[in-house]
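Scroll down for the structure; my scribbles are underneath it.
In this view, the complex is presented without one of its protein chains, the others remaining in place.
Let's turn to chain A:
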Amino acid sequence: MSEKPITGEKRAFMTGNEVVAWACLAAGADIMYGYPITPQNEIMHYWTRQIPKYGRKFLQTEDELSAGFTTVGGVLAGLKAFTATAGPGNTLMQEPMSMAEMMRLPVVTIVQQRGGPSTATVIYSQQEVTLTTQGGNGEGMRIVYSPSNHQELFDYTIKAFNTAWKYRFPTFVLGDGYQAKLRESVTLYDPEEKGIERVPSEKYVGKPGTPGVDREPGHYRNTYNTEEELFEVLQQHFADFEKMTPEVVEYAQDNVEDADLVIVAHGVVFRGVRDAVKELREAGYKVGFFRPITLRPFPAEQLKAIANKTKKLLIAESAQGQLAKLVKDAIYGASAEIVPMFRPGVGITTEQIVAKVKEVL
């Protein structure tokens, strides 16, 4: 292996897709399997430009089904493998991810959301929340990070590989078209220099020795003969997911203690919310924010505690209630009134949030 992609801290001004490619290099990702779809393409553009220097690999497949399943194969062979997709590609990607879920494969997928349903726009939305957190047949046992700026895109892409390999559930970084395409400042770093533990990968197949002679063969399947057998297998997965949840859940909150209204938002929409809360506080409104960073598992306990104290939860999202569903499920039985601010497929500005809060408070 050649030199490290990043040493020391490097300030850069780049697009989100470029940030992701650098994060994957820094995280020690070995191979990307991908299929082009807007707005994530530049991840593979930058990856393929950099990898000859660092001895990493790439395969462009014929579609997202194969991109997902070859990524599954890469992980089975013991490499830190990843893919990236969006929209209709994310839809196809759910088939391999349901297999990864059943086989407990730490596949990392970057999703740069675009508008939906179907082809919709190639630009932006937050409409892949339900698909990414719950897609595929099964119970949606996966980890989903929702970054809101380029620094977080870098931090959480690195973290995604570590979380995936530590807990062995498929892990997603749920970005969006705005984050993918806009340029902003970011500090790149080598995670090891920062003391971030790099969780080692491990072979599922092809371990040393002859199977049946020196060791048991690795037999991985996702078909079960009886209902009871499947039920038993799933109990362990549920138990592992539940045990992992408090260790993995991440969120941010501010000004919630005395708030009459708390705004709930994730991803880039949170940027507008953060500024709106500052502005509204300065104007004397008792407003705070709660931001889930992991959408799956969801910081349910933490939000429920807030929902039992504040009068209103304003849910701001660029989708028609996909985050709201997660919120309602999390806070069931709490006293706060839910106020929707749904703008599917379009962005939400600070001014719009301020106006909405003034209208409902």
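In this text, a residue touches a chain if its C-beta (ideal position, glycine included) is under 8 Å from a C-beta of that chain, and two chains touch if they have at least 3 such contacts; residues count from 1.
Note that contacts and distances are computed from a predicted model.
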Identity of the absent chain, which is to be given by its UniProt protein name, from "Thiamine pyrophosphate enzyme domain protein TPP-binding protein", "Sugar ABC transporter permease", "Molybdopterin converting factor subunit 1" or "Acetyl-CoA acetyltransferase": "Thiamine pyrophosphate enzyme domain protein TPP-binding protein"
Selected residue (touches chain absent from view) among A:T38, A:T61, A:T91 or A:T121: A:T61
From A:G73, A:G87 or A:P170, residue that would touch the chain that is not displayed: A:G73
Per the touch definition above, residue among A:A81, A:V108 or A:I158 touching the missing chain: A:A81
Among A:L182, A:V205, A:A283 or A:A355, the residue in touch with the chain that has been omitted: A:V205
For chain A, the residues touching the chain missing from this view: 30-31, 33, 57, 59, 61-63, 65-66, 69-74, 76-79, 81, 95-96, 99, 103, 204-207, 209-213, 217-223
